Every structure is written in structure tokens, then in C-alpha cells.
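I have a structure here, written as C-alpha cells, and I will follow up with some questions on it.
What follows is part of the complex, with its chains left where they were.
Chains here go by letter, A and B, matching the order in which they are written, and residues are numbered from 1 within each.
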Amino acid sequence: MKLIIAYIQPYKLNDVKQELFKDGIHKISVTNSKGCGQQKGFTESYRGVETEVNLLDKMRIEIAVNDSFVKKTTDAIIRGARTGAIGDGKIFILPIEETIRIRSGETGEEAIG
Amino acid sequence: MKKIILPIFLLLGIGTSAFADDASSIELLLSSMDMIWLTLAAALVFFMQAGFAMVEIGLTRPKNAGNIIMKNLMDFAGGSLIFWAVGWAIMYGASYGGFGSNLFLFSEDSSVLRDWIFQVVFAATAATIVSGAMAERTKFNAYLVYSVVISGLIYPVFGSFTWGGGFLNELGFHDFAGSTIVHSVGGWAALMGAIILGPRIGKYIKKDGKVEVKAIPGHNLPLAALGVFILWFGWFGFNCGSTLSGTDLSIAHVAITTTLAASAGAIAAMFTMWISMGKPDVSMSLNGALAGLVGITAGTWAVTPGAAIIIGLLAGIIVVFSVNFIDKKLHIDDPVGAISVHGVCGAFGTIAVGLFANKPDDGLVGLFYGGGAGLLGVQALGVLTGFLWVTITSGILFLIIKKTIGLRVKDHEEIKGLDMEEHGSESYPGFQIFHNV
């Protein structure tokens, strides 16, 4: 089991969700995040004082999947999130040792879906 | 004129002898009544700017709130300066000694000044109505240009046909406080603006040849509600002040028809939504109250309280169907419902005068009170004239802006939000905002 963490542009969330749904991935968790990467920040100015803002709004998506689903999932995310411009984001894949469904107590591969 | 000293002065002796001349005192009192009445009414109508701003902010997304503030502040600021320069002269020049002598308000006649302050806030209302329909995608400099032209030209010219004493006035067109003259003028300009701009990104999604209509929910309903309460409060000045005299005893009548129509509008919109959609929708009920207010504005003086309730109920129903029709059928994107509330309900209210008016002494009798279709016809003519004048002129205006400086921001600016792109800052830094739309 793997935990797929993806940072994407906020306004791409709906597209990513749709691509995931198309491929049968229905369980995701989304968190508001701020990121800084290759995408340059921008200058805000408030009452005449310039401020370099380099934390940009991002969406952080977490999807736990069985190993066989990893490729499908990352492909779907990429399809939904890629614009080709800097700031598109990253995907990180981490190992999960165990999964438990709180409602039923099921564990492992059964629990994840 | 120093504080306090003056009134004390008045109280000691000088007063009594000076005021021995009763007739002149009475004259002064009558003038003063008009003076304080219209100034206070003007203050209330001015405050409606805050109401419009809060409604528009509340019903749009957080990334554009600062831009909306700027539009609502600047359409008043620019509008009042241009109305000072030429708008007033166009609209009322004929009644006050000619166009030329009314440019730049050189008059020192207190009654002219009094009328001016009351009129300028109406011009600004007409201008600011448009802001809501064009929210979240209009270039700021384009908006500034538009707002100066409507307050300086489009509104005053139509005003000159009516309140200014022009041909519609002579035909007997009755629009007491401006259902058509103010609200529809704003509403029809909003219509043209929204059409020429096009919808916000993501509002109408084409999918397999069909158009899917999406909701873009407003981000702050409490502010929107506050805005509606402020508008309703301001309407006491808008409608009651339109007696134009503080010694007109019909003021309470106007206040009552205004209040009852607004109440009826809110209730009607709520139940219409409840029945047709299954839930009493908050923002549409707020629109309903405004619809009732706009609807009664033309006839507030001329109809009975009972008729006011009927007008309000109808306006509340109409606004729901109109919003739906414009959104789901015409696919014109009007984030706050300005076209329906001000344009459509303004037209309806003006025509309703032809049906419900009941002031035989003033020759104002509507169809339902046995007055025949004459008044109705004149009212319809006024509505039509307004519609044509505004759609044509504002249409040309928006097209010229589009071809020259551009009317709409770039896509990436719209996505990022106008606050960042047009004004360089955010409106709610600190708050975590879910920016997925």
C-alpha cells in the first residue's frame, strides 16, 4: 500500500478529481496548503510597501492506494494537473504499512478502497 | 460660523424680534423642512452605496473583494464629480435656467443645492447597480470609464426625458422614485455589460454540445445580508425623500408601501424557491426583498398598502424566475442578480403603476381601478424608451471600451483573482481560503 501525496494548482482540483473518478479512484483527501518551488512568488504591495510573497496557494491531495493502483493514480493526477507551466506541482509516493477502516475495523488491502 | 455661539445668540432676545415677522419665519421653516428632509434622505441614499458593495462582495468570491470595493467606491466618487461637471446640467438644466448655467454647479440658491445633493446620490445608484452584474472579470480601468459615462451621460439624458421635464414627463409618465429611471437604467446597462463581457470562467461548461450551468457560490452571506438591510434602510430615503418636500404629508404612505412591498417580496421569493427547488434559498430571499423594493419604487406614492403587497409579491416571484431564466436559459452570467432585480423588477414596477395607481385627484388611475389602459400605455412607453436608450447607448459604450482599452481581464488574472492582479493585494490575508474556484 502506498500513500500518494500530490501538490497541485488549486484551480486544477476539479480536473484532477474528474480524471481520478474516470479511472475508478474515488477516495481522496484534500488539504489547503501553501507552497514554494520553481514557480516564482509575486510581489504584493500594501499601502505602498512592497512585499515578496513566495508562498503560493496549493492543494495537497492524499490518496492511499494498493500497489497495483499507483501508476493509474499518478497518471490520472498528471492528466488532470499538467499545464506544462512552472508551478504544476509534484507527486510523492510513500510506503504505508497498515490501513484500518474505522467503521468496520477492516485492515490492509481491503480497508484502503 | 462658530459652534454653539450662534444658537445661544438666537435664544437671547434677538430671536424674538427677528421672528416677529411671522410670514418670513414660516417661509424659512418651510424651506428648512425641505432642506433637512432632502439632506437626510440624501445621506440615506448615499449609504446605499455600502449596501450595494456588501451585497456584491458577499455574493462573489473572496479573491475579488478588494476590486469590488474599489468599483463601488470609485463609481460614486467619479460619478459625483462628473454629475457636478455636466450630468446635472443635462438632466435638470432645462428646469433650472438652461444647460450652460448649470455646468459645475455655480448656483448659490439653497434650493438648487438641496436638489442637487438629493439627485447626485440617485445618479450614483444607477451607476453602481451595474457593478454587480459585471463582477469578477471586468478590467478596473474599463469600469472607471463606464461609470463616468453612465453618470455623466446615459443616466442624465434619460432623466431629462422624465424627471427633468422632457417628453415622457409631459405624456404623464409616473415613476415616483425611479423604478425605471434609476433601477432599470442600471439594470439594462448591467444586462449589456454582462452580455458583452461574457460569463466568468467555469460558469457555463460546454459538454457534449450541451451547456452545463454551474453555481459559483458567494463567499460571505452575512455581508450580503447586511448589505440588503442597509439597502432597505436607505430606501426610506430613496422613496420617502422623493416627495421632494419635507412638508408633504404623504411621506408615511410612501414609507408603508415601501416596507410592505419589501416584506412581500422577500416572502414571495422564499416560497417560490421553497416550492420550486425544495429549500428556502438565502441569497434569493435577499434578492426578493430587493425585488419588492425596486418594484414598489415607481408606484410607492400612488398605490394603496394592499396593492403594494401585491406588487411586492409579484416582484418576489418574478425575480426568481427571471434569475433562473437569465442564468439557465440565456446563459448570461449575473453574479448578484442585478439584471433581474433592477432591470426586470424595475420595469415590472413601472408598469404596475398603470395597473394599480389609485390617485384620482392627480389623474393617476390604473387599469384595475377603472382608469383604462391610458396610463398603462404611457408607463409601457416609458419602460420601452428606457430599455432602448440604455441598451443601445451602453451597448455602444461597452463595445467601444472592448475595442480600445479592453473590457475583460485575461484568463489567468481572472483565475488568480482581480485583487492580486489589478490591485496587488489580497482582501483577507490571514484567513485560509479554499481557492479551488
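As a working rule, a contact is a pair of C-beta atoms (placed from the backbone, for glycine too) under 8 Å apart; a residue touches a chain by one contact, two chains touch by 3 or more.
Worth saying up front: this structure is predicted, and the values here are computed from it rather than measured.
Shown is a single representative of every chain type; counted across the entire structure file, the complex carries the copy numbers A x3, B x3.
Just so we're on the same page, only the chains that are shown with their structure count from here on.
Those residues of chain A that touch chain B in the complex are listed here as 10-11, 13-14, 32, 42-46, 57, 59. Looking at the complex, you find that chain B touches chain A at residues 415, 420, 424-426, 432-437.
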